[in-house]
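Every protein chain but one is kept in place in this view of the complex.
For clarity, chains are labelled A and B in written order, and residue numbers in each chain start from 1.
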Amino acid sequence: MKKDIILKVEGLKTYFNTDEGVVKAVDGVSFELSKGETLGLVGESGSGKSVSNLSIMSLIPSPPGKIMGGKVLFGDKSIFDLSEEEMRNIRGGKIGMIFQDPMTSLNPFLRISTQMVETIVLHKKVSKHEAKKRAIEMLDLVGIPKAYDRINDYPHQFSGGMRQRVMIAMALSCDPEVLIADEPTSALDVTIQAQILELIQSLSKKLGTAVIMITHDLGVVAGMCDNVNVMYAGRIVEKGTNDEIFADPKHPYTQGLIKSVPRLDKPKQKRLYSIEGQPPNVIDLPECCPFFPRCEFAMDKCKTAYPPVTKFGDTREVSCWLYEEKTRGE
Amino acid sequence: MTKYIIRRVLGLIPTIFIIITICFFFIRLAPGGPFSSEKKLPPQILKNMQKKYHMDQPLIVQYGQYLVDVLRGDLGPSYKYKDYDVNYFIKQTLPKSMLLGGLALLVALILGIGTGMISSLKRNSWIDYSSMSVAVIGISVPLFVIAPILMYIFAMKLNWLPVAGWLDDGGAKTLVLPVLSLSAPYFAMIARLSRASFLDSLRSDYIRTARAKGLKTSVIMFKHVLKGASLPVVSYLGPAFSGIITGSIVIEQIFRIPGLGRHFVQSAFNRDYTMIMGTVIVYSLILVFMNFLVDIIYGYLDPRISYS
Partner (left out) sequence: MEMEHYNELNQHVKGVSLWQDALKRLKKNRMAMFGLYIIIFYALISLMAPILPIYSYKQQVLNHQYLPPSFKTAGQLLYEKKSYFLHAMAAKEGRTVLNSKEKKQLSDLKQSLAVEKKKLFNGKTVLVNQRHYLLGTDSLGRDLLARIIYGGQVSMMIGLIGALTSMFIGVVLGALSGYIGGRFDTLLMRFVDIMYSLPYLLLVIIFMAIFGRNIANLFFALAIVSWLTVARVVRGQVLSLKNSEFIEAARASGAGTGRIVFRHLIPNTSGVIIVYTTLTVPSFIMLEAFLSFLGLGVQAPFASWGVLIQNGVYAMTTYPWLLWFPAIAMTLFLFSMNFLGDGLRDALDPQSKNKL
């Protein structure tokens, strides 16, 4: 059993009303995060990873977005029942966030010092002077050289990797319990990616911060996560520990994902595997397993109903008709 | 920064020079002159008149003379109103026009940005729809329709405000209608522009970051959104100045305001060369200076612009 659960998402549903129809971006997502854990959330673009996490922060633009159901428990508080002010205390204070594109995530019109200090003053209730000291410490910690001078620069004076470091420093400056990293390395050069991932990993261990690592890149997850959730078309299709997922992927989609990661330790394949087809359009999705058109094991059943959750031990869950037998057996 | 400003100011000189040159030859190109209209003057008097104003000399000499005079700050005597020089006329009228135009721009900016901000925050609400419809009306209804209609309603029918006049004979009340009419089209444009740019900013990643940091909406709006979102409005100020100058010609006529623009059209009809030239030069100076100011403000607001 997991201990010290700090964030619990239950049956979260976030829909968007568009001209074309209702987009069920997140359709019943549940997961738990315990203290100090690093959880990987993996899926193709459009699978609902980011929307799930923006929903946790109540940052879904509404309209058109709307949270249609489910609960998010942060500690013992239900996030959707909080007042706007209580919610603001959580954002930035208890849960920090970093985003995909460091080039656009910092306000280009304000100095780094302004942007960092305002957050620290807001959540730590300290003077501006102390906040600035704290900000410089944090910049030092994330490896910005000459942080004391550079804090007065504008974002455009930093490189992409440095800006992401600034974002990390800002997100961690108020000692949050949870850090949500939304594709933190996708917009960066490969060499920088590894540095940033390592930084997140080492800092979270050092500060005891739990991390939700959202990514489309299984390679990222493999290196640093304790547990992995795989998402497809707005739902989690497979859960497990890092080792379980990589050693024994059960869902055909996870299997496909793993096969399509290029590997150096395996004999060179003729051609890198790729999952055929496109991720589905989640507008007006009929009742079915949305992966069936791309699945090599697709059965008739898959076309008419969404598969139930099959449990393997304490930590594994799979939603696939292939494992239905086992469910019935129990 | 200082270097940049000096360089820009030096850069203004050729522009002004080009404007003076174009205007000078443009005006003289046309057949006839200031003394050719009205009743015909006896040849000898005409000759004397032309001599008095140096019009008997070759055009290029006149041009050179005029340039020297302008450099000395002397815009010459009026051809139509004898013993009345252009400098004096401008000194009398310019402050009034500047007050009118300045107030109109200020009103347009404050109301326009405010409306745009509220509209973008309450996007697709009735406030948004109604204020944007008002803005399209403001853009579609010409100045010379808005002004008489406001005058008809508020001055003639309701008697709330004076029909015409200026500060010294009617007090601050006389300013209300001219300023409101003159600002209307620019208010409308600025409201639409700022709504669009506020929306753009609100959708941007850095505002998402600001929200994720737990900042209040008011802090986000005024500290994080306003600066970036006002950039398109600032770039629109250049065309707005130019529009307000031409607009003030109409407004000063309708409300009989003794400003610089009121007699501009009449001077043009009269071929009052020096008067037209003087007015155009003053207007151009204001316009060029304002455009320069806009660039400086833009650079101040956007740290990504460098002056090297």
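Criterion: a contact is a pair of C-beta atoms (placed from the backbone, for glycine too) under 8 Å apart; a residue touches a chain by one contact, two chains touch by 3 or more.
Remember, it's a predicted structure, so these values are computed and weren't measured experimentally.
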Among B:Ile27, B:Leu46, B:Leu121 or B:Leu301, single out the residue that touches the unshown chain.
B:Ile27
In the whole complex, not just what's shown, which of A:Phe74, A:Phe99 or A:Phe292 touches the removed chain?
A:Phe292
Answer key for B:Val219, B:Ala268 or B:Ile297 versus the chain not shown reads B:Ala268
Even though one chain is not shown, chain B touches it at residues 15, 18-19, 22-23, 26-27, 30, 136-137, 139-145, 148-149, 152, 156, 192-193, 195-196, 199, 232, 236, 238, 242, 245-246, 249-250, 253-254, 264-265, 268-269, 271, 276, 279-280, 283-284, 287-288, 291
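FYI, only the chains that are shown with their structure count from here on.
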For chain A and chain B, let me know how many angstrom lie between their CA-based centres, rounded off.
53
Per the touch rule above, chain B residues touching chain A in the complex are 124, 203-216, 219, 223-224, 227-228, 301-304
Could you please specify the touching residues of chain A with respect to chain B in the complex?
57, 59, 61, 63, 87-93, 96-97, 99, 101, 104-110, 118-119, 122-123, 154, 156, 167, 170
